[in-house]
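Below is one structure, written out as structure tokens, with a few remarks after it.
Complex shown without one protein chain; remaining protein chains in place.
First chain written, first letter: the chains are A and B, and each begins at residue 1.
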Amino acid sequence: MAAITISGVKKRYKKNDVIHGVDVEIEAGEFVVILGPSGCGKSTLLRMIAGLEEISEGTIAIDGTVVNQLEPRERGCAMVFQNYALYPHMTVSQNIGYALKVAGMPKAEREAKVLKVAKSVSLEPYLDRKPGELSGGQRQRVAMARAMVREPKVFLFDEPFSNLDAKLRVAMRAEVRNLHRSLGVTSVFVTHDQTEAMTLADRLIVMNSGIVEQVGKPSEVYHNPASLFVADFIGSPSMNLVRGFFAEDGYFRHGQGGMLSLPGLAKAHLSREVSIGVRPELVRRVDAGHKGAIAAVVDYTEELGASRLIYARADGSPIIAVDDGNDALGTGMPIHFAVSESDIHVFDHTTGRRIDHAGAAVRATDSVSA
Amino acid sequence: MERRAYYKNGGLPWLLIAPQLILVLVFFYWPTTQALYWAFTLEQPWGGGNTWVGFANFLGIFRDGQYWAMVGRSAFYAIATTAISMVIALTLAAFVDRSLKGTKLFQSVFVWPYAIAAPAAGVAFRFIFSPDAGLVGAINQIWPGLWNPAINGAHALAMVIVCHAWLGIGYNFIFFLAALQMIPRSLSEAGAMDGARPFRRMMDLQLPLITPTVFFLIIMNLISSFTDSFGLIDVMTEGGPIGSTEVMVYNIYVDGFKGLDYSGAAAQSIVLMLLVIALTFVQFKWVEKRVHYN
Partner (left out) sequence: MIERSPFFDFVSYAAMILGLFLVLVPFWITFVAGSMSLPEVARVPISMLPSGHLFENIQTAWVRADLGPKMVNSLIVASGVTIGKITLAALSAFSIVFFNYRARMLCFWLIFITLMLPLEVRIVPTYSIAANALLPFQFLLDTLGITWLIETVSGIRVGLEWNLLNSYTGLILPLVATATGTFLYRQFFMTIPDELVEASKMDGSGPLRFFWDVLLPLSRTNMLALATIMFVSSWNQYLWPLLITTDRTNYGTVVMQLKALIPAQNGTPDWNVTMAGALIIMLPPLLVVALMQRWFVRGLISRDK
């Protein structure tokens, strides 16, 4: 178990910054997921922790020791790679035991350890097979066993499930979770899959184009997104966002003459250029006569089984709602929605940061509360 | 393709590559430089060192009508060898590619000529084509004196060309077959759906699709015919009769080692070298760019 301190870390490729200064504190024993779209720098950050990428600026410390100059093997990290990176010419047991062999551990001791680890991930029957003869899930487990056998201070996972099918992915997720619960080793897990991130993480680090957008517990990130990017990126279907401004009459004006009565918010954010957002599941369907109802026209619907998604358009702005009704909704039919003022998120349009109801912008790391 | 995973290790990479670099410098670049030096200088008869003579050595060989006759002969030799060898190999590969029953056997035999030393094949072919023994000599029993490579230069050249072409069959066959097998099967199936019969498909689909390989092999064969013919000719004809099978490589050897005319031989080497470089250049620039099917 070890804490990881990342301070002021930058990554530069030929004068091009791909990571613009990251400051994150990962606590000992914590399971942290770095989430972000492809190209956001999440894997680069992970690989800098591992020692596979040079750190252009700033420091990374594991357990209080700055590791910038240390070789990967000296950092006490183990890594599970996206494509598993198993040695194709070695058997499962040789793959798992390779690090121990390199470290010079005697054969008998090594084999005992390999066997123990293999048992814990139910790989025992396959120890003499080559990776080529294993299924995707089994290979994945070999990769995990290889990381576990070294009893590292830190586990690093680089999108380890992206090559698995949906069902296996869910199963592996549970396995990783259990593994963490039983070993309690500090883990950093990189993924672009938000479901994976939400279910695994003690804390989430959301990254976008080289900067950290938000750090926080999954529920916090979901319910209090710190920026427009996070609001849009997390959640499926994504948050309804619309750009406009609050007028003195207590209305929010947007699109082609759209008006929303939000007197409370209008008072707080008067005349400000903002984007406001609301989660689709918090958009309610109401009757036409409902006070403050938003009149919209149905574009189409998507049946999900337990519920359905309504894609509609109100004054030229698209709006998505989750609905559990089963009445026929054809394209072009009128429909009415309502949202509670308290469910609305407000973002400064120029900075993209969240504005809390007192009017101040929320900083990326403010919501860290661990 | 850019790799991202490198090792950092100051001197180690140099240590690893040094042996080969040294060999390359000593046995390739140094002699090449020497050849250039000799080609532009003339050794003084009484050990006075070499004097700079500019292009005199080149002019010397270029003014020699026999040299041009030999260059023409070498070109003919190269083109004929390349054509014969490639046509045979391509035909065989096209049929083997149909994967009929038993083709595996044919396939492995067709590769065999690749393994044979040119001089060994030369000895065998010399016997086969001998005027008074072997196989072809039988003609002389019907029409006495019709075939005699020992006296008739054209016969001798034909004999050497046939042997060189035979030696190339294996190499060409391997490449043609591989290229043909690289063509997606679905393409042949689409051709069949369009109503094309097997022979038609061979002509309309397979052949056009392997043009890159055809060009690659043309260049490789030409280079090899210009440079690899020494052993064959030395064993079969020694350049005779009366120089009728003397090609560029053989002449360099004769002038350099028999005639001890280092400057002349060096100038000829440079010409041959430029030829090889030009062919390789065509291979790299022109062929790679012009012929592409995906």
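To be clear about the criterion, a contact is a pair of C-beta atoms (placed from the backbone, for glycine too) under 8 Å apart; a residue touches a chain by one contact, two chains touch by 3 or more.
Predicted model only: the values in this text are computed from it and were never measured.
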Fill in the blank from the handout: The one residue from B:83, B:151, B:209 or B:273 touching the chain left out of view is B:273
Handout entry: Contact partner of the left-out chain, one of B:57, B:82 or B:188
Key = B:188
Practice task
For subunit A, enumerate the residues touching the unshown chain of the complex.
Solution key: 47, 50-52, 71-73, 77-79, 81-89, 98-99, 102-103, 146
Practice task
May I ask you to list the residues on subunit B that touch the chain which is not drawn?
Solution key: 1, 3-9, 12-14, 16-17, 19-21, 23-32, 34-35, 38, 88, 91-92, 95-96, 98-100, 103, 106, 108-128, 130, 132-135, 137-138, 140-141, 166, 169, 171, 174-175, 178, 188-189, 192, 197-199, 213, 216, 223, 227-228, 230-231, 234-235, 249, 252-253, 256-257, 262, 265-266, 269, 272-273, 276-277, 280
